[in-house]
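Note that this complex is displayed minus one protein chain, with the remaining chains in position.
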Amino acid sequence: MRFFSDNAAAAHPKVIEAIAASNRVDTAYDGDDLSQRLDGVFSELFETDVRSLWVSTGTAANCLALAALCPPYCSIICHRHAHIEVDEAGAPAFFTGGAKLMLLDGEGAKITADAVSDACGLIRNDVHQVQPAAISITNATEYGLVYRAAEVAALGKVAKERGLALHMDGARFANALATTGESPADVTWRAGVDAMSFGFVKNGGLNAEALILFRTELFDEVAVRRKRAGHLSSKGRMLAAQILALLEDGLWLDNARAANAAAQTVASAAPHRLVYPVEANEIFLNVSADEAEHLSRRGFDFYDWGPGQIRLVISWDQQGEAVDQLASAIRAL
Amino acid sequence: MRFFSDNAAAAHPKVIEAIAASNRVDTAYDGDDLSQRLDGVFSELFETDVRSLWVSTGTAANCLALAALCPPYCSIICHRHAHIEVDEAGAPAFFTGGAKLMLLDGEGAKITADAVSDACGLIRNDVHQVQPAAISITNATEYGLVYRAAEVAALGKVAKERGLALHMDGARFANALATTGESPADVTWRAGVDAMSFGFVKNGGLNAEALILFRTELFDEVAVRRKRAGHLSSKGRMLAAQILALLEDGLWLDNARAANAAAQTVASAAPHRLVYPVEANEIFLNVSADEAEHLSRRGFDFYDWGPGQIRLVISWDQQGEAVDQLASAIRAL
Amino acid sequence: MRFFSDNAAAAHPKVIEAIAASNRVDTAYDGDDLSQRLDGVFSELFETDVRSLWVSTGTAANCLALAALCPPYCSIICHRHAHIEVDEAGAPAFFTGGAKLMLLDGEGAKITADAVSDACGLIRNDVHQVQPAAISITNATEYGLVYRAAEVAALGKVAKERGLALHMDGARFANALATTGESPADVTWRAGVDAMSFGFVKNGGLNAEALILFRTELFDEVAVRRKRAGHLSSKGRMLAAQILALLEDGLWLDNARAANAAAQTVASAAPHRLVYPVEANEIFLNVSADEAEHLSRRGFDFYDWGPGQIRLVISWDQQGEAVDQLASAIRAL
Partner (left out) sequence: MRFFSDNAAAAHPKVIEAIAASNRVDTAYDGDDLSQRLDGVFSELFETDVRSLWVSTGTAANCLALAALCPPYCSIICHRHAHIEVDEAGAPAFFTGGAKLMLLDGEGAKITADAVSDACGLIRNDVHQVQPAAISITNATEYGLVYRAAEVAALGKVAKERGLALHMDGARFANALATTGESPADVTWRAGVDAMSFGFVKNGGLNAEALILFRTELFDEVAVRRKRAGHLSSKGRMLAAQILALLEDGLWLDNARAANAAAQTVASAAPHRLVYPVEANEIFLNVSADEAEHLSRRGFDFYDWGPGQIRLVISWDQQGEAVDQLASAIRAL
C-alpha cells in the first residue's frame, strides 16, 4: 500500500476521459479551444483577471515563474526545506540564469515575515552581496502545514516594502484550501502573491500543472521562456483538458478534501506521535526504527525522514480500507 | 482540411489506450515498469546497447542532448534552417549555457561533410573564436529530404576527424526510414551518430519523444539535466506507454509509411511544381499568390513559405479522401 | 615593425605616469576620487548626464552593456563581422545568459537601417523564433569605416520604432571622431545610442576601457553585473587614472588623429589597392601572396585577411620613419 508520495497516484478517471476526448486535430501549442479557455476559468476562480499557462511539471511551473520574478544576479528567499531548494536539481538557478536561493529556517517549512525582514537586514546593500528580489513560499508546505491568508498577507507586506516579488509553490494548493476554506483569491493575489504554481498532478491530474500570473504583464516573457525551456507541447490541448476536467464542478477540491480527511484518520490514530500538526495530506510521525520496520513489513510504503521519523502521504484516491488499515497499524505500534 | 503541420494531429487510438492502461499507481518518475522497458526495446531496434529517456517535446530532446555534447563555450554546426536555429526560441543556448549555432547553407536543409570541413577551416584555432564541438542534422530535414546512411557516415567521418560530436534531430526519423528502408542502426550509430531525438509526437504520439544515447556514458548527466529542466514527469509511465505502443508491431513505421505515401500522391499531382523532391511527408510547392489563395478558399490549410511557395505536411492519419481532394485541387491549378 | 594590431602598442607615457601617481592608499573599488570623477568628465564630454564604469577589456565593456540591454531569450542584431560575433569567444551569450546574435551583411562591416528593418521583417512574431531586442554597431567598424551621426540616427530611428536598444562598440571611437569631427554627443545619444564602450586600450591606454550609459537608470544593474563577472578591480583608481589622463587636454583625440594621419600616409601609397576607404587607422589592401610575403620579409608584421588581402593597423605611437618605410614598401610593390 503506497503511502510514499502522492506524485505517482493514478489520475482521476475524468482526467483520462478528458484527454481521450481532446484527441482530435486542432491548432497546435496553446491555440486550441481548451487552452484558450484556461484564462477565463482561472480568472473566475481567482475573482480577478489572471493569465495562465499549462506546463507538465511543478518544477517547470515554479522555475518559469521565478525566472520572470528574479534577475540572474539576485536571490530568492525561501525555506531551507523548500522543494525548489531540496528537490528540483538546481532548476531555479538554471531557469533564472544563476539566481541564488537564500535559505531561511522556520517551523514546518513555513517562513514568516519577521524571518524575511531579519534575513534581509543582514545583507549589505552593495554590489558584493547578492540582493534578494523575490520570496517563494510553498502552500501547503513540504511538511504539510498551511499558510492562512493573513500569514501570506504579512509576507506580501514585507515583500512590498522591500521591493520583492512573492511566489507561491502550490503543488498542494488544493489541499491547503480544502483545510482552510479560504478563497483562492484571499490567499494569493489579495495577499500580495505575484505568481503561483497551481498543482494538479498530485491531485488527480496526469501531467498538467498551471502557472498562474497575477501580474498579467509577465505573460509574454513567461510564454517565451516556456518555449525556450522545451515546455511548449504541440498538443497542449491534452494538458488543458486535464486542468479543465479537474476544475469542473470542484473536482480538484473534492479530491483534496478526500486526501485530507484520510490524513486526519491516520493522524488521529497517534496524535502524540505527530511531528507537525496535520493540515493537509502529509503525516510526519515519530517512530522508532523497529516500529518503522514493523509498518514496512505490514506492507505500508513510506519515506524514512531521517532518524526516528517517517513521512506518509495520502493520495486523492486513497480512502477506505487501506487508510483504515494504516491507522490501525499505527495505533497498534 | 489541415495540411499545416503534422504536429497537431490526433494521437493514434492505441496511444490513448496505452495511456489509459498505464493509469495505475506505480513508482514515480522513470522507475516504473514501462519506463524501465525502454532501454531494452530501443537497444533491440538499434541492434546495440543504448540508453534512452522520454521527454515531452522535441525541443527538450534536442537540447538536452546538445547540452551533453557541447560545452557552453563551443558551437554546434547545423543548417541555417534547422529547427534548433529557427523554431526553438533559442533553447540550444539556454540548455547548453550559451553555446552558439554555426550556420551552414545546403540544398533542402541538408548539410554535407564538405560544407562542415570548409566552415571549420575558416575558424582560427585560438581562444578568440568559438570552436565547434558538435554537428546537428535533422533527418528527415525541415524541407522533407532524407539523409541516407552513407551521407550520415560521411558527416560522422568528418566529425570524428575533427573531434566533433554528431547529433540527429529525428523529429521525423520514422518518415526518413520509411522512405529509405535503411535500418535504424545504419543511419545512426553505425554512421557515427552519438545521440538523437527519436520523434513520436508528429507520428501518432501524444506528447512523448525519446532521447536516444548511443554514447551510453552520457546517461547520468542527461538524466540530471532532464530533471533540472523540469522535464522529469512524476508519472513518466504515461510517456513510456505511448512510445511502447508506437514501437509495438511497427506501428511507428506504418504511420510514417502512410503519411509518406499520401505525400507522394500529392506530389505526383504536380511534379513540376515541387521545390524539393518529396522524400518524407512534407511537400513544398511553387504556387502563385492567386493559386495559394484558391487552395485556401477550397478549405486547405497550409503554410505560406515565403513568396511563391507553400508548405504542405501530411499527418499519419491523413489518407483517403482529403488527400485525394488536395491532389486534385493542386492538379487543377 | 608591428602593424599587426593596435591592441598591443605601448601605453602613452602620461598613462603610465598617471598609474604611478594613483598608487596610494585610497578607498577600494570605485569609491576613490579618480573613479568618482569619471561621470562628471564624461557628462561634460557628451553634453548630457551619463553614468560610466571602468572595466579592463573591451569585451567586458561590450557584453556588460549588452546584458543590460537584451534579455537572455532575445537577440542582438549586428554585422556578421562584428567583434562581438567574431572575436569575443561567445562572450555576448555568456554575459546575457544565452542571447543570440542576429547577423547582417553590409559593406565594410557597417549595417544600415534598411538592413535592420528587412531582417526584422523576416522574423515571425511568435514564441518560436527569437525576437530581437538590441542593435549593436561598431564605430569605427572592424574594417575601419566610420558611422556618421546621420547614419547612426537612422539606426536609432528604426531601433526606436521597433523597441530595440542601440549599442555602440567604440573600441576605436576616438579614431572615428578624429575623422568625422563630429561631436561625441551627436554620434551617440542624440542619435539614439543607449550605451557604448568607449575604447582607450587601443589608443594609448594600458588596460582601461569605459562603459558609458546614456540610459543612466541602467547603472545599478550594470554595476552588479560588473562585480559578478569579476571585473570590479579593488584598486580601480588605476583604471580611472588612465582614462582621466587620456581625456585630459584631448590626448585621446590627439592619439587618434596621429594614427589616422599615418594610416592616410600608408593608404595614399596605393589607393588602387584599398579594399575599403581608409577612414580610421586600419588599412585593408589587395596584395598577392608574393607581395604579402615580400612585405613580410621586409620586416612588416600584419594580418593575413583571407586570400589576396592583408590588414594593417596603425597604432597611436606609430608615426614617422616606420610608417614612411611601410608606405614606400607598399608603393614599391
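Just a few scattered comments:
Chains: A, B and C, in written order; residue numbering restarts at 1 for each.
One rule holds for everything that comes next: a contact is a pair of C-beta atoms (placed from the backbone, for glycine too) under 8 Å apart; a residue touches a chain by one contact, two chains touch by 3 or more.
Please read all numbers here as calculations on a predicted model, not as lab measurements.
From the options C:E88, C:D169 or C:E282, the residue with contact to the chain not on display is C:E88. Residue in contact with the omitted chain (choice from B:G97, B:G170 or B:P184): B:G97.
Of the listed positions A:E88, A:D169, A:D194 or A:E209, the one in contact with the omitted chain in the full complex is A:E88. The residue touching the chain not shown here, chosen from B:M1, B:A149 or B:V224, is B:V224.
The set of chain C residues touching the chain not shown comprises 2, 5, 7-11, 16, 19-20, 23-28, 32, 55-57, 59-61, 63-64, 88-91, 94-95, 201-202, 206-207, 224, 227-235, 238-239, 315. Residues of chain A in touch with the missing chain: 72-73, 75, 86-90, 93-94, 97-100, 127-130. Touching residues on chain B toward the chain that is not drawn are 71-73, 97-98, 127-128, 131, 221, 223-228, 232.
The rule is simple: only the chains that are shown with their structure count from here on.
When the partners of chain B are compared with those of chain C, the chains appearing in both lists are A. If you average the Cα atoms of chain A and of chain B, the two centres end up 34 Å apart. Shown for chain A are the residues that touch two or more other chains, namely 224, 227-228, 232.
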